[in-house]
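Here the complex is missing a single protein chain, while all its other protein chains stay put.
Our next item is chain A:
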Amino acid sequence: MNKNMKILIVDDFSTMRRIIKNLLRDLGYNNTSEADDGHTALPMLQNGNYDFLVTDWNMPIMPGIDLLRAVRADPRIKDLPVLMVTAEAKREQIVEAAQAGVNGYIVKPFTAETLREKIDRIFERLEQNG
């Protein structure tokens, strides 16, 4: 897996962005950027050549599920792998995210090990399918 891949971390809480950024750095991914909701993230994704998106769900203005749908609807970035890291833990929401085309789903609170495992899994599958 490419450790230099460009990753966008989207969460409205800066503390959570820092946690995820530090965990990713621990895993060897140093090329990360941050956005505080879907509305600011979308133009960054459209123009930034990102390789991977890690997003929260519950955010002001544009929640993560809408960001996911917007990504899948944009031909330029529709294949971007998306990992959702969220406190939303209702079964119907997880199903909703799966139907919207999410690549992985982590419920908060989570562990560093869970994050590593899900990222590995996502890129293993992409390699198998690609």
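The criterion applied here is as follows: contacts are C-beta pairs under 8 Å (C-beta built on N, C-alpha and C of every residue); 3 or more make two chains touch, one makes a residue touch a chain; residues count from 1.
Quick note on the criterion: contacts and distances are computed from a predicted model.
UniProt lists the omitted chain of the complex under the protein name "Protein phosphatase CheZ" (options: "ABC transporter ATP-binding protein", "3-isopropylmalate dehydratase large subunit", "Protein phosphatase CheZ" or "40-residue YVTN family beta-propeller repeat-containing protein"). If you put the hidden chain back, the residue from A:T15, A:N49 or A:Q128 that touches it is A:T15.
Residues 11, 13, 15-16, 18-19, 22-23, 26, 57-59, 63-66, 86-96, 98, 105-112, 114 are the ones on chain A that touch the missing chain.
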